[in-house]
Structure formats: C-alpha cells, structure tokens
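Omission of a single protein chain aside, the complex is shown with its protein chains in their original locations.
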C-alpha cells in the first residue's frame, strides 16, 4: 500500500508536454481571480455587505485551479468551500460569485443559499451542502451513472482532511472502489479542520487508505498548480480507461481562519510563516516571469475584472421577499440536468 | 500494512499455556448449547411459536464462543446476531433466550424486542439494534469511557462483512484508532451479507484496513474456537496495556440462510459443502476426544439442559398487553449501568 | 385489467416504467440476484441487466447519495430501503442534499425512495416503523402512501416521473394481504386524496394500511354513513379534499399508524382545527400508535397499533357526540 502513496509518476518541474505557455498563464489567472475575489468579498463582509459568515481559500488556490483545469467540459464536479477557482474555470463569472456572497438576486443561488454553498448547474457543478463530506457520495453517483451508461466521462470532488472522519467518506470510498468508478477524490489537506489538528482527526493519513479501498492514492504538493493539474490529468485518464478511482492528497495549508470570525490562535505562528514561503500564486508567478510573461499586466487585468464585477454585483437587487417560498419543488417534469463547463486546458481544444 | 494482516503470533494448535482442559471443554459446551438452542428455536419457529423471523449462527459458533471466553467479567460487549454463545458465556440462561425468541415475558427484553436483538445489561451487554454496524460506535464509546476514567477494562463487539460498507464502521474504526482505545473489533466474515457476496461489498478485505486506522488486524480461523480465544486474549492484553484497538477477522461461513425464510439459492453448493468439513463443533470435539473427554456425555448434558429450558420458557406467559406502553422512558434518576459477566476462563478465576 | 396483490402492483409499475424509460434504474441491497427482501424486483436483473438493477453495498447513505448523483446527470433512480427503518441511516443525504437542492440552486433531483414500512407481523422496533412524518417535516421531499393495488402501481409511476425526491411508503402489511384490479399499461395516479367510501355523518381521514382498518371498522357501523378519505399523498397534502369532506360531515376521526406525536395525523388535525373550525360538530379525534417503539411480541404489538375495534369505538363516540 505504501508504495502507492507517493507522488504520481511525473517528471519534476512544469510539465511542458501537457501545459502550453498559455495554459500556464491561465492557471495563474484563475488563481489570481480567486484570491482577488475572496479579498474583495472579505472587504464587502467587513462593510456589512456580505451577510452570514465568510469562508475563503487563501493559500489553497492551486488545489482547485490545477485540478479543475484538467477536467473536460463533459465531466462533472462537486466543488468545496475553499475551491473558488474551480467555479471560475468551469465558467461562473466573478459578478455572479460576488452577488452570491452578498445574497443578491444575481448570485448563483439567487439568495437562497449563502457564501460558498453554491454550484452552477449550467456548467456541470452541484453545489456543496454544509454537511461534510456529503458530496463524495454525489460525485460517486455521477460516476456510477457514467459507467452504467458506458460514457467516457468522469466526476471529481474535493474534501477536507477533517471531513474524512465521517461515515459518508467511507461509504463513497468503498462504493467507488468496489464498483471501479470513474471518480477522482481530492483530499484537501490543509492541516486543520476548524480548530482541530490532524493528530486529533486520524492516526493514519487518509491518502494511505486509498489502497485499502482498492485504488491508488498519491500525495501532491497542493501549492503547485501544475503538479495538481498533472496528477488530476493522469487520474482522469485512468478513470476514462476504466481503471477506477484515484485519490489525490493536495498537501497545503489553511492560511486564514476557518471563517471570517476565527483568529486561529490555535495555529502556531511558525507554521503559518513556513507556509507563507510556499505561496502557490508567487510560485506560479516566478515560473511565468522566467518565461517572460508580464505578470503585472495580468494582475492589473484581473484587478480590473474584479472591480467591474464588484460594481455589477452591487447593482444586482436583493431578492424579492414575495418569492421566498418559490422553488421548493421542481414543477417541470423534464427539468434540465447538469450542463457542460468551458474547455480551458488546450488539451481539450485540440481534441475538439 | 500487509505484514500486520496475518494470523496473530500464536503457536499452531491448541494453546496449552492458556486454556486448561476444563476451559476447552467449556468452549465446546457453549458451542453445543448455542447450536442446540438455535436448532430448538428453529423448531419452535416452524411450530409458529417464534413470531417474526429467525436468525441463527449455525457453523459460526466458534466465533462468539472463543472471543467471549477471553473477556473478563468487568469488560463490556455488544453481541451480534450470529453470536449466541457470547450471551451464554456472559451468563444469560437458555431459558431466557428461548423465552426471548418466543416473545415471552421471561425473555431478556420481555417481549419488547425480538429474536437476536437483545443484550442482558446485568451481565455487561448492550443489545444490538438492527442497523448494522451501529454497535461499533457504542463499543467504542464504552472503551472511551474506560480510558477517560483510567480503568483497566476493555470493550468488544462483532460485526459482519457486509456491515463494513456502512459509515458507522469507519467512524468507529477511526475514532478508536485516533484515540487509541481499549476496544476489540471482530469481523465476522461469513462470506455473505444476506445474498451479497464479498466481491460486491468491498474491493479489499476490511481486515487489511485496520492498519490504515493505526492498529493491527489479524485474520483468524473463525471455525477454531481456541484460535479465536487466543487472538482475543492477546488483543485484550494489548488493550489493557494501553496499546489501543485490535481488529480480528474471523474467517467463517454462514451455513444457513440469512434468516429462516432464505433458502440461499445464491450460494454455490460446493461452497457450503467445503465449509461443512470445517465444522467448528466437530473440530473441538475431535480435540477433546483425543484428550479423553466424554463428548457424548457432554452432548447429553447440553440436550437435557435445553429440554428443561424449553419447558420452562414455554411456561413463561406472553407479556401483558396493558404494559405495552410502559418503559419508554427511564424514571429512576440513578438507573443501573451495565453489570459484570460471569468469569468463565480459568485465567480470570486464578486472577481473582 | 388484471388482479394483482399490492406487491405485484408495485413491481408492475416499476417494471413498466423501466421498459418505458431507459433512464429509470433500481438500486438497493439484495435487489438484484435475490430480487429484494420482499421480492419486489424479482426477475428484474434478468430483464434489465446489472447496470439498471444494481445490488449495492450495505450503505443507506451511499444508496441515497449516489442516487442523487445519478439523478442530476440524467438517470431516474429508484432506491429501495430494505426496511423503511433503515432510512435513518440515509437521512442526511435525503433531507439535506436531495430535499434542499432545487430550492437552493434550481437543480432537480428526480429520485424515488421506496420505504417498506409499517407493523403488524412482529417485526419489532426496527422493522415496523412508519417514518413518513420525518420527511413531511423536511422541506422539498414529496411523500406518497398507496393503500390499494391500483394506486400502488399508479403512484409508483407518478413518483418516478415526478422531478422531485419522492418517498414512496409501501406498507409491508398490505403486500400480500391486499389484492385488486389493476389497469394494464402505464398510468399515473395523482398526488391527491381519494374518497375510499362516501358518507355524510363522519369523515375518517387516513392513509396506507389504516385505510383498510377504517373501512372494515365502519363497514357496518350501526347503519351510520361514514366517509373514508384515503390521503394517498402526504406531501403535497390534499387539504382541499380534507376540508371539503369535513364541511360535509362536520365530524372527523383521523387514523394514523405512525407514532402519534407530530405525525401526519397531527398535521391533518391542525389543518382542520384552523380551517374548518366553523364546520365542526365534535372534537377532531385522533387514533394513532402511542409514542412507543413497536414491540415485537404479538400481544404487545396488537395493543399499540390502531385496531378495528378502537376505530369503531372512536367512530361511535363521535357519531353520538
């Protein structure tokens, strides 16, 4: 088992074979967008414009950006609370995300649900529920349907280290393993579950458990978007080849508190400092600077997009209270199912 | 991990060090009692005297007899549906068991619950619920209390191969592992979960998973009562020494249908035939005959006990319908907690 | 038309809809090769193959959760709980994932959860429950409960075709006891109440197995004219039909096999007390199982389940009120 718990078999460094220069810029773009939107949202939260609480994925941008970039339009995803880049890559606009945070009519859930609890069905995503890690089973079910219908598609979901303690995690792992389903599970190991450190969650790292369910588990540097991409790209190939699920541990760190109110006193300062050196965005920037990319221009572009999106989101009205009880049930006998995402990776464009 | 999934480190053959001749006879006695009571109950069922359905553990007698024999009076157990010998060893009389099956006032649950869903609190047992494997968590909680209070005691429960697919199994395994609790988990691998063969339940044998929770898992011949005893004796020593949980896979076979109504057409005849050769009672008898024990006399003794118990159980009245709604809530502010079992293994008598 | 048992009618509805719609699949423990604990899917795996008749691991949360996943990508899964009691193990996926999905994000979850429920045959505390009220209390889940063979088939088809999560309560004690004429082919039974017997002096509002108890109890009740309303659907609840009947008879008895507190019967009583106050000529009377786990032993079980005699007695009292 231990032999499979390793980095996936990739050459060190950026994977020139699969990622073009443009792809690598896109990866940075979505990470910058994620960070920028979340920073903006935090400001809006402080101004009282974001109701409820606010969760972000600061420092974990590579986990969702790298993984989602490797997923095809026809694949399906359940995106977690620290994975904003995945929504962006699938095709959700920053405006709708900011409107979502502010509970506006223009948000993905039209004010019905809050902050990170959303998914855009138009682009193939099921919004997470709060109960962690329930979406593991939903992703498994999507993969089950793909396999039952003989389709060449796969499903992917993320889950946190803490959530691996819950029963649904196991039911999904076992189900996916015994049925050899085309599903990719990404363990977002950010060292904490709220205030609880890994040592109080499990005695053995969950990635070591993958083999106990009959499929491989790999640990990947979660702060390296390109490594994440490559690991997921390979996992997807395995899934499509009929070789079943893969679990990928993205080793990272939750750099902010659990939510806006949490000062994370329980995290040793040195731990945060150590991880600050490994910032995933700076890392990708360094690579691109070496390639001669004008990173400052990209940053400016992203900032401008977020500024415009903020303006637009603020224009979106609050939902009409008269509609509050509408939509509990679906009334269309043939409702839409999940739609396709936007192809981002050049590999999908070539194929098309 | 694989290195730990092995037989526990025991010399082959009966363990003369720990089991006296009398102990070995007792093991046989309880297996015979279990089989005899269940056969009797099946007759009573066919006569319409046992309401509902009926489940038995034919062919699996060694699993509960061997394991329970190694548990001290102050230990605590959650006993499963194919583990009747454990109830007997703890001190429940055959009369009460037969009355239980027949829904009589004299049964352990006084007709409130049926067939195998019982446990006698007086002798340290919590009756199983139908939802499998819920009792894993209850046993884990008992162990948690022992550890929190610094007590030298341990908890044990059994669970079926099929039930390992459910979330509670994982929550218990993980909890026990991360807290290093004095609990023993016995996987009763009888090849089927109702009609479902192992291959549709999991890709990797659950005993292989123990290491993924940070504790050892051993496979034991579940049709050898003495091997079961020895494995549990060692697991208990580890638990009491503070070395945490142990999982023991009892490899056995469900020789009857899932319940009385099931003709198990789905089980290949050869599989049943093969296992018939490994009958746990015949095996223990052969050993004792070699030691010069009069096994026929023992059989006669057991049969007489069951005859008498049947008579007595049939005398027990049906419960009074006027009491049907009583006892939903406990009204005693300081109710009894679980009591001690009867010391059966000579090792406990010596110690006392 | 053919005469079928309630159980056969369920099977027939399922089978016909699977033939009509490739998206429909069934999944659950022991439903494939074995044909299900009650044999509802007997022979299905031979006809439809293991991809559409799926033997699952023993994992109720897994069954409901994966069904949701399959539904949102286009299938129409019908999940079987081996006994309705086990839905407690899949509760979270049903109420939190399936029930809230459409409201939150406009994504439909067309799954049907078959819940073999009810007591009467010494199933004991874990094989006799009527858990429908848990789901009535959980927004976004429809709940239906057929009492006849005809409705068992029709409601099965409607449930599968409904684009929402539907709990299909099938009463085990009706499986082989109740027979009836069942139309051939495909038809949908609406999620509305049905007048099982017309009457003018007293309304009995009930559903599931208790419809038969109510009919039997009032078949010949001193010549009184008793209306029996079979709700068939609990969510949506046909309050119009309930109120119309009460307005006509002015007296109402509610018979519910579930544990009394906060059960479907409580909701019906509350609706009547609020909206038919002016029409009532007697107290809104409830018969239900007291708040006790269903005991195993026959005399105890018979003592707690609503009986023909208790219904008779309560009906007589109300008629005389």
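Note that the chains are named A, B and C in the order they appear, and that numbering of residues resets to 1 at the start of each chain.
By our rule, a residue touches a chain if its C-beta (ideal position, glycine included) is under 8 Å from a C-beta of that chain, and two chains touch if they have at least 3 such contacts.
Please read these numbers as outputs of a predicted model, since none were measured by experiment.
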{"item": "Chains shown that the absent chain touches, full complex", "value": "A, B, C"}
{"item": "From B:60, B:95, B:140 or B:165, residue that would touch the chain that is not displayed", "value": "B:140"}
{"item": "Listed residues C:198, C:274 or C:309, member touching the removed chain", "value": "C:274"}
{"item": "Hidden-chain contact residue, picked from the options A:289, A:324 or A:342", "value": "A:324"}
{"item": "Where the missing chain touches chain C, by residue", "value": "85, 88-89, 91-92, 95-96, 99-100, 103-104, 125-126, 131, 133-134, 136-140, 235, 237, 258-259, 261-267, 269-270, 272-275, 277-278, 280, 282-286, 291-293, 295"}
{"item": "On chain B, residues whose C-beta touches the chain left out of the figure", "value": "76, 108-109, 112-113, 117-121, 126-127, 129-131, 134-149, 155, 167-168, 171-172, 174-175, 178, 327-338"}
{"item": "Residues from chain A at the interface with the omitted partner, ascending", "value": "51-52, 103-104, 109, 111-115, 117, 129-132, 162-163, 165-168, 193-196, 200-202, 266, 318-325, 328"}
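Rule of thumb we're sticking to: only the chains that are shown with their structure count from here on.
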{"item": "Chain A and chain C: spacing of chain centres that average the CA atoms, whole Å", "value": "40"}
{"item": "Approximate Å spacing (C-alpha centroids) for the pair chain B, chain C", "value": "37"}
{"item": "Multi-chain contact residues (two or more partners), chain A", "value": "167-168, 171, 174-175, 178"}
{"item": "For chain C, residues contacting two or more additional chains", "value": "57, 59, 61-62"}
